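Apart from one protein chain that is not included, each protein chain of the complex appears where it belongs.
Chain nomenclature is as follows: A and B, assigned in order of appearance, with residue numbering initiated at 1 for each chain independently.
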Amino acid sequence: MENINDLKPQPKYWMSLEQWTQDPEFLKMAENEFLSSPLSSEDGKDGWARREFLKLMGASLALTTFGCVRRPAEKIIPYAKRPVEVVPGIPDYYASSYFDGAEGLGIVVQTREGRPIKIEGNTEHPANEGGMSARAHAHILKLYDPDRATGPLKNLQNEKKTNNQTVNITWDKLDQEVVEQLKKGKVAFLTATIASPATKELIQSFASQVGGKTYEMDEIPYEAVREGQKLSYGDDVVPQYRIDKAKYILAVNNDFIGTWLTPVAFQKMFSKTRNPDENMSKLTVVESLLSLTGSNADERFRIKPSQTLDFLMGLAYQLNNVMKVGGATANADILSALKEYAQVDARLGLKEGTIARIAEEIAHHRGESLVLSGGMTTGGKDAVAIQVVTNLINSILGNEGTTVLAGAPLNTARGSYKQVSDLMKAIKDKSVETLIIYGVNPTYALPEASGFQEALRNVPVVIYAGDRKDETGFQADYIPTVHHELENWGDLETSQGVFSLQQPTIQPLYDTRSFQDSLLAWAKGLGKKSARLGSENWHEYLKSYWKSEIYPKVSKAGTFDNFWVDSLKSGVVNLAKKDSSHRSFKAASFSTFKKRDAVPEMELVLYPTVGLRSGELANVSWMQEFPDPVTKLVWDNYFTFSIGDAKKLKLSQGRMVSVKVNGQTIEGPAHIQPGQAEGVVGLAVGYGRTRGGKVCDGVGINAFNLAQPDGDQLLTAGFKAEVTPLSKRYDLATTQGHNTMEGRQIVVEETLAQFMKKPGGQIHHPKMMTMWSEHKYPGRKWAMTIDLNKCTGCSACLTACQSENNIPTVGKKYVLQGREMHWLRIDRYYTGEPEDAGVVNQPIVCMHCDNAPCETVCPVAATTHSDEGTNDMIYNRCVGTRYCSNNCPYKVRRFNWFSYTDVKQPLNLAMNPEVTVRNRGVMEKCTFCIHRIKFEESQAKMHDRELKDGDVKTACQESCPTNAIIFGNINDPNSEVAKRFKQPMMYDLLEELNTKPSVRYHTKVRNAAQIKSHGKEEHNT
Amino acid sequence: MMHRTPLILGKKTYKDISDDICALVERFPSPRFMLGLAGAQFLFLIFVLVQGAIVFKGLGLMGVSHPVGWATDIVTFVFWIGIGHAGTLISAILFLFRQKWRTSIARTAEAMTVFAVMTAGLFPILHVGRPWLAYWLLPYPNQRGPLWVNFRSPLIWDVFAVSTYATVSIVFWYVGMVPDFATVRDRAKNIWRNRIYGLLSLGWRGTAHDWNHYEMVYMLLAGLATPLVLSVHSIVSFDFAVSSLPGWHTTIFPPYFVAGAIFSGFGMCITLMTIFRALVPTIKDYITMEHLDVMNRIILATGMMVGYSYGSEFFVAWYSGVEYEQYMILNRALGPLNYSYWTMVTCNVLIPQIFWFRKMRRNLWVMFIVSIFVNIGMWFERFVITVTSLHRDFLPSNWGMFHFTMFDFGALFGSFGLFLTLFLLYLRVLPSVSIAEVKPVSKVGYEGGEHGHH
Partner (left out) sequence: MAKKIVGLGVVLLILGGLSALVYALSTNKVVIGYNQGYMPDQPIPFPHDLHAGKYKMDCKYCHTTTEKSRHASIPSLNICMNCHLTVKTDSPWIQKIQEAYNSGKSIAWKKVHMLPDFVKFNHAPHIKAGKQCNECHGPVETMKQVYQYQSLAMGWCVNCHRKPENNAPTNCSTCHY
């Protein structure tokens, strides 16, 4: 046999200068053949770089895919033992669940070489049917958030919990100390609404074992809904609102499309009612601020938040007392209670007879209409009353049992401020020894006025199960750092009977431990073995819970193990039963009305935004640079003013104002919002974090701090506000330069009547001729249709695209210079009179024109036309003349002004290896997700089959909750896109330029009498 | 017989001429001159630093943004290319028309062309995102398949147009200097000067044979250079005219750009000549008021031509009936960037009108100031075309603004540093007036208007 020396090779070629010069650094690298990961060669110092999971990355050279680095000496690191399911280069998908505090989504996590890189919707899940929200997409980046705590922490607090010096602590030590503490009893839990049944049970049984109490709170309060239901029908539920069954939807200060309860599910249902035919639903919105729902309204009226009740009472009066609709109640109290609301139109500043008209319209759709109200903007003193009247109206209209279903209620929004105040009482009378906080950030989300922060100081030991030392963590004594959801087991019950599992998709990045495991560990420490508390670990617990609680309910599921595996595969177990409960309205509830106090002439309301909501994702740069669907502003919150008030107060966009409310005075920039009711100031919550992380700290104002405790209620609206303009100015960064269409044919709107008569009748088609021969598309031709009628502007697609295509964020400074990088943007135009503006949304992607202006002008042929109709951008050929961008009439191209590729670790792990990361000085743009096309093509080829329609879905299409985006091959006459493409109501954007886009738009159809003008009014540009 | 005004003042003998002109090359320059050079080099240093920073850190340092993809760099590029034209016009076209008065300014004008084109040439390279790959714009054989450039792109046409222009101008300029190099060589006392200029003069001996060839080559080159005066800027204008952007997409651009180029070229010419006269007093006899007067008339004429094009743009916008076009033109005049438009109109159309008055045409200070205004105005003309068209185009949602940064100013003013440095060095080391061409015409205007024929 040969001896080793023969085997030992002699260097033949030198690869890099280092090797040639025998640089010791290089030699070290060369000798050290047992590298644990590509990263450790970059920085061995980083503790986590050596972590186990990195091994799973296998040959993921794509980790650092820099555009034009030529031949660096590269290492290739295979697995030691490759898991069977992992094939380098092929993504794996794991069904899982996501709960954002109010809404539960079934999700599918795409992982590559063991690292999750994207979250997609689970089409199996009845709640969202594959639809996604921008936040759900951004959730992935929280996993890789560099500011996460990397292990359990202990704060050495003084009496007042003010100085706090944080020390690392081992899990054993922490468990030991915590157990000691728990032995003292008097344990209290403060958690968010726990939507995971197993976790809920675990916490309950643990609490009962250690003789503790549990309290639930929601950072965005929804308690009024439950209260209202309790009073009106006697059951403590959040009913299912079956919008898909409604032909007429009246939303009164309720943003069900944007932020209220479960927007994705609502949008899904809403879109089903929006087909432009005789069954098309009508959405009437009555609101104060311009919400996403309002911007989708067929008809919209503006009132002040404190007038919400008046309006509803007025409507109830019309329906009940005047029109005697349906089983109109003859109850004396109600009749009399309603009497005084006979003529409210004038008081509300509505045209005389408006309410009567709405009553007429809605009465036409008895049993198939829906009145919705509630949300932070109605969080005034009469929040509950509003719910009660809403319920009354729904009952009158016979919607109860058809569009309002309490049989299988939503499993959400159980939290309430009452429980928080109970907790504070308990703390006051020293009956809380240990407070365990999980899933909420009360120190941030509760106003100082509530005294919670103070109360927390008086708790001997506070244990905060969070993922970092944030606002609450700062006040805690122990932080048993928890897993990110993608690292943890779990389950979810979105609505009664709809279960789904949550499974880990990556080994924990850091030395963290799931909250559930912590509880089990402590239970073990305390020697509590009863119930399931004896379980080995959380995974075991979860399994046994499902075995005993859910498995039995399933008919013919086979063995439990099969059932378990199947549920993991499909991600959802639907045990919801057909529900047609009908409940009768309790007249007595009307006695709860407080007398309405005078409407302040300028009132402040707090509202959540689509992007940030309660700010739990505030440290995710995607969400900070997420253009607000309505205002299109990023990186800030601001006081919104109506145009009228702005005139009165001589405000201009970005002018600083100081607002005096509830004795506090805060300064902030003014944003002038068309379509907002006068006498209202809006301010978004979720901003103004102080310890959230490097991205979000100090961005904006913490509006939660303006909320006002009122007995057992936390008011979020109707505060009297005194506004004084300041001389200072402030730059608000927007992603949209101008807000009206200047009368150009950009978004084509038609009324339902017009559409029924002649679809697309409003489209103006210019006469076209060309001197050139057309491109040939022998095989496939990819194309897309975007249904403006379905699109709600929720911008989930924007974030989906960002996640799929490694699109960087650039920061406020550069957004101000118009350098945001989003490949997919959503243009929002105001129509009609600025004061009472209408809104149209238009997603803009690269049009992949047949006659692409960009292709002809690129000097180096870096952007070319493929024979499948895509306009290819070749990053590595691009020298960056930017001529293509100048010549693109849609301006969809984005230029890398600086190097955005070197992201902070471990954020680079979120990169999608299929998509090249663009380096400085090159142009980039939407590719029609060409990498997905290529992948599906090669898959099809390998299995000797043709691509069929629906095989290739673009990232935006996949995530759209309303299925507004259709993508496919129009050379295949049976593909859905081909069918739509030629329809008369489809039109090309800027058709007169004869660019022949591969993207076509469906006209926006309004179920209204007429369309607002697309004229030249100048709105705050 | 009519009396002709002399082209060269002060009854020079041939020797005086040689002495005067060679003096610049042979004597150590005046402190005034050195001061000027120092100033120019300071600006040049700024240029180097600014562009270095941009190449190192990224284009984001400049004001360019989305949607305004082109700004200072391209504007300045077009500006400098334009400057070049007057030089070729004077040296080539006027030569072909046998305009004797051109002789004493031709050399300097030609030099201006060369340096302007050199300066201009830098910008297309520095404005791209990855300048280190700019050579990809050249169609060279490669191992990528091979992969060629996109010949449909106006930027490629630019590459050809500008490089041709640069080559021809340099050759033309050099050939013109050969006899003078010989003169300097022959006067040289220092051995090194003798050798260097000897080398440059390509062994010129001044025989009839030499002269014969020389005249022929010179005329051919003049013929070759002439069409370039029209072609180069026409092609540069295609960068805009060929695109689909309102404000760019217009057929008037080629003549419009050429007129503008000559206008700006003569503007710069006046600036330089006045500076030249200020720094080197002896030259006053060669670059006379007559020259300046004539050039000022051309400025007046071309100024009104551009004025006409400005007007016609309004007509076209109205006549085309294209809403984007109409909005664009109004936005230029009344939009957020209207300052640039009105600067342009004032400097290019209104101010030159002062040259209707002979007195003004012959006042050094007036013409210097006017010429500066013309330079400013012409820079802003390109700014108006490039930036105001870009910042508001088809879809209002893309509309944006353009803001200058320090780096924009650095690049712009720095480029003057580069240009002036080259120019002043040229005055120092090369015969800045064509001795060979001046001598024959030195008698013109004396002795009853005798014509200096060869």
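Basically, a residue touches a chain if its C-beta (ideal position, glycine included) is under 8 Å from a C-beta of that chain, and two chains touch if they have at least 3 such contacts.
Just so you know, these numbers come straight off a predicted model, no measurement behind them.
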Across B:R27, B:R144 or B:K359, the one contacting the chain not displayed is B:R144
For the chain left out of this view, which of A:D872, A:E936 or A:D949 touches it? A:D872
Pick from A:L372, A:V605, A:L752 or A:I930: which residue touches the chain that isn't shown? A:I930
Note that subunit A touches the absent chain at residues 1, 4, 7-9, 11-13, 15, 30, 32-37, 41, 55, 58-59, 61-62, 64-71, 73-82, 87-90, 864, 866-868, 870, 872, 874-877, 914-917, 927, 930-931, 934, 938, 941-942
State which residues belonging to subunit B touch the missing partner chain. 141-147
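FYI, only the chains that are shown with their structure count from here on.
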Indicate the whole-number Å distance between the mean C-alpha point of subunit A and the mean C-alpha point of subunit B. 58
Within their complex, state which residues of subunit B touch subunit A. 57-60, 64-67, 69-70, 127-130, 133-134, 136-137, 147-150, 152-156, 159, 239, 242-245, 323-324, 327, 390, 392-401, 403
Could you please specify the touching residues of subunit A with respect to subunit B in the complex? 68, 736-744, 746, 814, 817-820, 825, 827-829, 844, 853, 856-861, 877-883, 885-887, 889-891, 894-899, 920-923, 989-990, 993, 1021
